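Below is a structure I'd like to ask you about.
Here the complex is missing a single protein chain, while all its other protein chains stay put.
Up next, chain A:
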Amino acid sequence: MQEKELIKYIKGEANPEEVKEILKWIRENKEHQKRYAILKAKYVASNLGCLDHEDVDLSYKKFSSKRNKRKSVWYQTAVAAVLLPLLIWQSYTYFQNDGLIVNQDKISTVVVKNIATNYGGQKTINLPDGSTVILNSGSSISYPENFTDTLRQVTLKGEAYFDIERDVTKPFIVQTDHLKVRVLGTSFNVKSYPKDDKIETTLVSGKVEVIQEETEAPVVLTPSQRATFHKEESDIKVDQVDSDKIVAWKQGKLVFDKTPLKQVVQDLKRKYDVEFVIESDSLLHYRYTGEFDNLSLEDVLELIKLSSSIDYKRKNNKIMLNSE
């Protein structure tokens, strides 16, 4: 291969036919790869001296705001910290004026924080007892500003990962639509979206009890066990899982293991904030297996198309799924 041709390619001036030739040549052996790497580096190096920096101001502004992002969250918390006591005081005086005798302690237990995430969002929350909760997309959690002396109770809609500080004197309870999860100190994942037809509790470490609202019968989980509550049958099934995969969403990954397409589509919708329509009935029972590591929606769709018999089309901001 002539140096001239390689340089033409590196400069991006080669036509598609030539590109094909050159790529083939580069892939032939290590020597070619090395020659390409060095030539490319020399080209990059030789151009470093003659660049335009016109929008560096704009870029710097963008950088500045990224750098300050953390500060703004802190600022919001600070504002909340100032407003909240005010709110308590206001409700206190309100009740007093109404002739009700309520002491301030009681009111402060009434102050409930509610935190929600949008589709595509994720939040980390520090609870008053030092426990941490990571809230997945399209979810919300509410908890009292201060836990009582005997109980730590939170209410969850959606999915969250809990890392709970151990405190044997105060059990920690996650209340969902149909069940309670009771723990002393441990880490676990609860997936309980109102639109899903089941609730999954997966234990990472420690010990938890999953208690069905109606029967009050507890199911005890050991690490890497998952309790799946089916809303329709109203029963709990326990199976062994890879808990790392269950909580992979914390790192932006989506992991499916023979997951019904209906569920896959729900998870994608929450992560990418886009509507899906399953057009062909045969797909309703299709089970998908695959991992998406921080991919864009486009890449996810391409990958599904390549690895299954599912084809997709975009129509009015919706993704239509069809069997090929």
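Here is the rule we go by: a contact is a pair of C-beta atoms (placed from the backbone, for glycine too) under 8 Å apart; a residue touches a chain by one contact, two chains touch by 3 or more; residues count from 1.
By our rule, contacts and distances are computed from a predicted model.
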| item | value |
| --- | --- |
| Per UniProt record, name of the chain withheld from view ["RNA polymerase sigma-70 factor, ECF subfamily", "Aspartate carbamoyltransferase", "Predicted Zn-dependent protease or its inactivated homolog" or "ABC-type quaternary amine transporter"] | "RNA polymerase sigma-70 factor, ECF subfamily" |
| Touching the absent chain when the full complex is considered, from A:36, A:229 or A:256 | A:36 |
| Absent chain, residues of chain A that touch it | 7, 11, 16, 19-20, 23, 26-27, 33-34, 36-38, 40-54, 56-57, 59-60, 62-63, 66-67, 293-295, 299, 302-303, 306-307 |
